[in-house]
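For this view, one protein chain was removed and the others were kept in their places.
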Amino acid sequence: MAVHRLVPTVWHNVLGSVPPVLAVGDGDTVITQTLDSGGTDKDGVRRWHGPNPMNGPILVEGAEPGDALCVDIVRMTPIRDTGYTGSVLAANVVEPERVRGLPPRASANWLIDREAGTVRLEAPPEGLEDLVLPLAPMIGCFGVAPRLGQAFSTATSAENGGNMDYRGFGPGCRVWFPVFVPGALFFLGDCHAVQGDGEIVGTGVETCFEVEVRLSIDKARPMAWPRGETQDAIFTAGNARPLDQALQHATSEMLSWLTGEYGLSITAASHLMGQVVRYEVGNVYDPAYTMICKIEKRWLPRPRGK
Amino acid sequence: MAVHRLVPTVWHNVLGSVPPVLAVGDGDTVITQTLDSGGTDKDGVRRWHGPNPMNGPILVEGAEPGDALCVDIVRMTPIRDTGYTGSVLAANVVEPERVRGLPPRASANWLIDREAGTVRLEAPPEGLEDLVLPLAPMIGCFGVAPRLGQAFSTATSAENGGNMDYRGFGPGCRVWFPVFVPGALFFLGDCHAVQGDGEIVGTGVETCFEVEVRLSIDKARPMAWPRGETQDAIFTAGNARPLDQALQHATSEMLSWLTGEYGLSITAASHLMGQVVRYEVGNVYDPAYTMICKIEKRWLPRPRGK
Amino acid sequence: MAVHRLVPTVWHNVLGSVPPVLAVGDGDTVITQTLDSGGTDKDGVRRWHGPNPMNGPILVEGAEPGDALCVDIVRMTPIRDTGYTGSVLAANVVEPERVRGLPPRASANWLIDREAGTVRLEAPPEGLEDLVLPLAPMIGCFGVAPRLGQAFSTATSAENGGNMDYRGFGPGCRVWFPVFVPGALFFLGDCHAVQGDGEIVGTGVETCFEVEVRLSIDKARPMAWPRGETQDAIFTAGNARPLDQALQHATSEMLSWLTGEYGLSITAASHLMGQVVRYEVGNVYDPAYTMICKIEKRWLPRPRGK
Partner (left out) sequence: MAVHRLVPTVWHNVLGSVPPVLAVGDGDTVITQTLDSGGTDKDGVRRWHGPNPMNGPILVEGAEPGDALCVDIVRMTPIRDTGYTGSVLAANVVEPERVRGLPPRASANWLIDREAGTVRLEAPPEGLEDLVLPLAPMIGCFGVAPRLGQAFSTATSAENGGNMDYRGFGPGCRVWFPVFVPGALFFLGDCHAVQGDGEIVGTGVETCFEVEVRLSIDKARPMAWPRGETQDAIFTAGNARPLDQALQHATSEMLSWLTGEYGLSITAASHLMGQVVRYEVGNVYDPAYTMICKIEKRWLPRPRGK
């Protein structure tokens, strides 16, 4: 269970079956520094172009289609004192007639106080002078190569993960992706210092992080959509438009999980989900929207065979 | 600021301009006992038919179109020891092909322990034997008469409120509805002992409550969609299909609130919403879905003139 | 089978259970002159307010819930030499970011040459100087009172019809509405001299018509959504958002029709629909969108018992 340090010299704007830049073993740890979503590094040097340049892909030896790739987000350390955000609500999240009144799209700089663990606007507009937000690191875009030789822009997401922009994908979170190609081919980038639900200005606070992840293989654990786990809850992610369909995917995947690994009947799973489920919104900005379906562990039965 | 006790003898299955059964003054309190969503009372007697029979309407003297009706949910006391739920996920919340595998729709009984403040299934299926949920009372359907002489089924929702099934509408919550007709005409019913996000089995734990609300008028406070406030946050509600459009309404209403009463520019409001907004899902079962857009008060500037 | 001439003095902006202004027998004919969608009559006098003031309702004696009201559109004669249209694409029919570039909403006048049967812009912009369109009369909004005591704005549509804005609803078309209340309560108005698919500027060429319809009752003919028939085809109408759901309703209703009255199995109906169905778009402007599902009669089997 080695520790690898990945220092990229090229990046990718797709999640696809491109040649791996690193091969690791089941259970290995990878430490790597990410560019911001526009391709600028921690020193302010533009190293690549957007959207969302990815570190990787990392081949995980032994991963096969039908397995799940387990990604533990061990640590996310901010490595730059600045970030940027879009400064106007996205046209697709307001009522269509309201778009006429939106100001032109622009971006704004944020200052990241790594000592204090806070972020604030460099030049706050009137009324936001006192707005200081706690750092809440998250990975905006990560996932594996999709099926069939497909390759998807890092501006969107699908069954293989991608640009889900869910603020729950932070340190301490464990995520599983369905494996579609041998070696899984794991990609990672586009980290945010903080982000509201929906990524409704088109960005979080975009900056650079050193990220530490542990990659391991759950053999023969088929899943249709990404799954995740925190200390307190399990969750699934559905990626599609409209949001209704993203919700259908996330809900169906949770149903599969509960009836599969937890051994509940559809009726039992329905009872449980019906009264305790929580939905959370990933992004509603990208071509595919992201909906999270979550259940607190305290309500779950013991998984089968455990 | 009187206290009124409303004991209905008829109920309504629409929110519309039907004759009021009670007239109250600005700031008065109303205490009333609700039927369950199928029309059965606390004693198990079927008093009315579904969907969601409403107590009311209550005319609030002095309320005029352009005002907002402020509803404080003061208290919700469960008054029956049983509730019921749908026992299968709704067809519209799973992937279409998954519907083929769902069992037939049925309902299940729940036991409500008013002393302990808990609910549990009367006959739990395997795996849910230990599932005991805390009581979390909420109003499923409430609102005012819509504009133009319209009347909407209590199975759906719109600008005037209605069947939003948001679990945040519980004791301690303050809600504002836009007033469309003189007197506002307030309706209330369909209370749940507990409910997951989305009301994805088509029900919460449906039962009867004694509800105490305080009704007051915010003069000349136009709003397009319901707004709310808890101890810690403000929120807006959008009701439409698809969920994307419900989100657009809720987001636009929050933008109006922040740029109106809080005096932010659109850019400032965008910055704030972009990094701190939270979305919560009301129901995704009814003809109109409900999305909540929420901001914690600790991030808000001081409202204008306060 | 009498002929009635309805000369309204009041109009309605909802389809609901309001008192009828005329009672007719099964098979009777009604002739009536409509206001334009803004409430102006053939003489340019503003008689009512928008949206879409309706003539009616007309009670059809003997119609009961579970029956269908059959409406034959016998004749539509334009009775004014002018019409008006919206002059900008609706915000909801273009990509959200494109809304920023749209000019402000305005309206434009059209001249109707009743002799020649043509319409043209009064002041055509550059490039449209030669645009002369053939008159293609259609009823924008018609239908019956909905179930449950509901009342819906004439700006939208539902199971009971309403503002469907389908250009196929012209002379020679037969339409059936499901009857929800005794007497059906038929409404009619909002006629257009011409209109493109989708009503994407928010209007057709809005003007006044003398309309002749024949109203008859198909006893015990349940249907969930409006159905129609032309010389060459049968069709169904679904009204909802998103357009996908409108399409689901229209498709499901056609499936019901083919498996019911035409006696096909679901598989046979699927084969037929799969290879010969045509979809047409009513409006994509109103709160509910309208999708038409159509099959040419030449592909249909003989209906049962005929």
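A few comments on the model shown:
The chains carry the letters A, B and C, assigned in the order they are written, with residues numbered from 1 in each.
Following the convention adopted for this analysis, a residue touches a chain if its C-beta (ideal position, glycine included) is under 8 Å from a C-beta of that chain, and two chains touch if they have at least 3 such contacts.
Bear in mind the structure is a predicted one, so any value in this text is a computation, not a measurement.
One chain is not depicted; across the entire complex it touches A, B, C.
Of the options B:Ser17, B:Asn52 or B:Asn92, the residue whose C-beta touches the omitted chain is B:Asn92. Annotation: of C:Pro78, C:Gly198, C:Gly228 or C:Pro287, C:Gly198 touches the absent chain (contact as defined above). Touching the chain that is not shown, out of C:Leu121, C:Leu148, C:Ala237 or C:Ala288: C:Leu121 (per the contact rule at the top).
Seen from chain A, the chain kept out of the figure touches residues 13-14, 16, 18, 147-153, 240-242, 245, 287. Of the residues in chain B, those that touch the hidden partner chain are 90-92, 96-97, 99-100, 102, 242. For chain C, the residues touching the absent chain in the complete assembly are 85-89, 92-96, 98, 101-103, 106, 108, 121, 124-128, 130-131, 133, 194-201, 203-205, 241-244, 247-249, 251-252, 255, 262-281, 284, 289, 299, 301.
Please note the rule applied: only the chains that are shown with their structure count from here on.
A straight line joining the Cα centres of chain A and chain C is 47 Å long. One inter-chain figure worth recording: chain B and chain C are separated by 34 Å, centre to centre, where each centre is the mean of the chain's CA atoms. The distance from the centre of chain A to the centre of chain B, with each centre set as the mean of the Cα atoms, comes to 32 Å.
Counting partner chains per residue, chain B has residues 241-242 touching two or more of them.
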